[in-house]
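Notes follow the structure.
All protein chains but one are shown in place.
Labels for the chains are A, B and C, by order of writing; each one numbers its residues from 1.
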Amino acid sequence: MNVSALTAAELGRRLRGCGLSLRTGAFVALVRSSVPSVAEGIGALYADFPLEENSDFADFHIGLEPPRDLRRWIYPQIVFDFDGHAPFKPLPFDQAFPMFEWGLNWCVSSHSHQYLIIHAAVMEKDGFAVIMPAPPGSGKSTLCAALVNRGWRLLSDELALIRKDDGQAVPLPRPVSLKNASIEVIRNFEPTAFINRECRDTIKGTVAHMKPPRDAVLRAQETAKPGWVIFPRYRKDAATVLQARPKGGTLMAVADNAFNYSLLGTAGFHMLADMIDACDCYDFTYSNLDQAIEVFAALQPPAP
Amino acid sequence: MQEKNRNHEIGMAAPGQLPGDAPDSESRRKFGKAGLAVGSAVILTVASRPVLANYGAMCKTPSGFISGNVSQHGNPPPSQGLTPGYWKNHYGTGDWPSPYKCGTLKGTRCSNWDSWNNDGTRVCTDYTGGVFRCKSYCSSYATYTVSSYSKKTGYKTTTQPYSLMQMLWMGGSMDQYEFGAHMCAALLNAQHGYTDCLSVQAVKDMWNECDQKGYYEPTAGVKWYPQDCVAYLKSTMS
Amino acid sequence: MLTTEWVVDGDAALLLRQWGDECVVYNSVSGDTHLLNALGGVALTSLLQAPATADGLAQRVASQLGFEADEALLETIGTLLGDFERIGLIRQHPLQ
Partner (left out) sequence: MKPERDLVASALRDPAALVSWTLAEWDLLVRQARRAQLLARICWLMHERGLLQQVPEQPRAHLEAARVVSDKQDRAIRWEVNRIRHALTRVGIPVILLKGAAYVMAELPSAHGRLFADVDILVPKEKLPEVEAALMMHGWAATLHDAYDQRYYRTWMHELPPMTHVKRETTIDVHHAILPETARLHPDPVKLRAAAQPVPGAQDLQVLAPVDMILHSATHLFSDGELEHGLRDLSDLDGLLRHFSAEADFWQHLASRAQELDLARPLYYALRYTQRILTTPVPDSAVAMAGAGRPSRLLEWLMDALFLRALRPDHASCADFFTPAARGLLYVRSHWLRMPPLLLVRHLLHKALVSPKDD
């Protein structure tokens, strides 16, 4: 059964009651919240996601509720609850949905060391995955949102999960996070994409989330072989340039963008080095999304 | 030696690309002597991230965690200062933290302490704005003499106070163990807020005690002579 | 006078990967990963094969790369050995 099978009233009742068992990729999150914007966001953006009926096990037990103190009458806030403890400071109440997204990313990235986890967007075509690690502001999410509307399958817009035993990229399809100007860019680029209500004045500015393509959600158990590592950089009016980059330096840059490379020790080094070895590595500068799509469409799988 | 090497594993992209093998002409070209002298052999380091300190300790904001600086996992960066080499080569407007002034160059290039006018912040507290006490052990950092000759007055020597920037550039026997250079860098680091563990006052105390007694006492009965102070200050610099 | 020989630290289990001129080394004891330049890669591989004095290493490196072991190379090797020691890849070991 999918989230879309529930009426808004039933969804709200589950979230307020014993919780909603939401499956995203390899993980099950049990979510509880009485906050309407959380129910609204999940209803709209997670419509195609399967619910784990009759499952007794959840990977993450999550709650989003206002703190129980006097401040709630003056300045309402929201707390992300991870199984009875609050890992973060509260945020303003109307940022509850973004906080759910960020909090769930935190749950995965700090507890799932069965994977090498890289802060990167991952998309797949013909069985090969492109991994786009990049610092904030590089236009990674914008490019990811555009590509997944043009034939690439979304694996994740934030977390590349590389499986230990075979180096495969494991999908974690979730709503794609868009910031500031890129919200409008994607609305114009693909008017049929569903983007939820904007949330202003967050730490990252204005944020909104794009509903992941249905195909990406349905194929969430299909892994892909890393084929390319591409560092995107958006620059106003820049020409579209795809330039090969040396592998050693790429390894260092990816390591720096990984959450748990250091934790994994020698295993992490082998995984990362094997992945880099098997991938073609590039720097990609762009300003025009259509041209970017063309360049990505022309990517050839790496020589074996 | 075989024994020792057992731990080490060598992987390579393809046979023949190992730099230990005879190089092809292309890599020999890249290896031109000029290339050798440039920079450190260690181009870049990705340091092991702390796991002992507060593992699972909570970061302040979820967005800062997930999309901010992943390298720091939301923790404040460790306090690390900059080296004397940095400070002596950064003398643009706003490079030095106020109220310290680096002063001006005599010409266009700097090669030693004498390339600088002494119009920046003075070393010795005997002069307006001066920072450190230079009465005893550190008196050589206070002043230098300039001789001039003119037909009218003959040879004449005047005493000039050193500036912090001049001290940074001293080197050699003028600045044994580079004590002066490191104290100056530590002072600028502290003033800039780069070193949590070392305040401006603590830097001044260290110098002033060295001036008075020839050593600094970090804890009761322990003596740090100038070379020890330098070793300590180096540990606060990246 | 050079009286010490440099050896790869026996405790430091090093993992190396090389792509062309680039060499990435992982020190599993400190947990740090380093990117070395071409000379660094040649020098470390050479030290892994056998310990050497600074002089000896300069000779070996020079002959591998096909140029003279002159003053400038010796100086570069000296700095390089200092850097390697600082990050815990190698240590000094007094020569008998």
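Just so it is clear, contacts are C-beta pairs under 8 Å (C-beta built on N, C-alpha and C of every residue); 3 or more make two chains touch, one makes a residue touch a chain.
Keep in mind the model is a prediction, meaning the values are calculated, not measured.
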item: Touching the absent chain when the full complex is considered, from A:3, A:20, A:58 or A:131; value: A:58
item: Hidden-chain contact residue, picked from the options B:116, B:207 or B:224; value: B:224
item: Interface residues of chain A (partner: the chain not displayed); value: 28, 55-59, 61, 83-85, 111-114, 260, 262-265
item: Contact footprint on chain B, counting only the chain that is left out; value: 47-48, 50-55, 75, 78-80, 195-198, 218-222, 224, 228, 231-232, 235-236, 238
item: Absent chain, residues of chain C that touch it; value: 11, 28-31
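By definition in this document, only the chains that are shown with their structure count from here on.
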item: Contact-richer chain pair [A-B vs B-C]; value: B-C
item: Euclidean distance of C-alpha centroids - chain A vs chain B, Å; value: 42
item: Distance from chain C to chain B - Cα centre to Cα centre, in angstrom; value: 25
item: Contacts with 2+ other chains: residues of chain B; value: 11, 13, 44, 46, 48
item: Residues of chain A touching at least two other chains; value: 247, 249, 252, 255, 262, 273, 277
item: Residues of chain C that touch chain B when the two form their complex; value: 7-8, 10, 12-21, 23, 30-43, 45-46, 48-51, 64-67, 72-73, 76, 79-80, 83-84, 87
item: Residues of chain A defined as touching chain B within the complex; value: 80, 86-89, 91, 98-99, 102-103, 105-106, 109-110, 119, 136, 158, 177, 202-204, 247, 249, 252, 255-259, 261-263, 273, 277
item: Contact footprint of chain C on chain A as seen in their complex; value: 246-249, 251-252, 255, 262, 265-266, 269-270, 273, 277
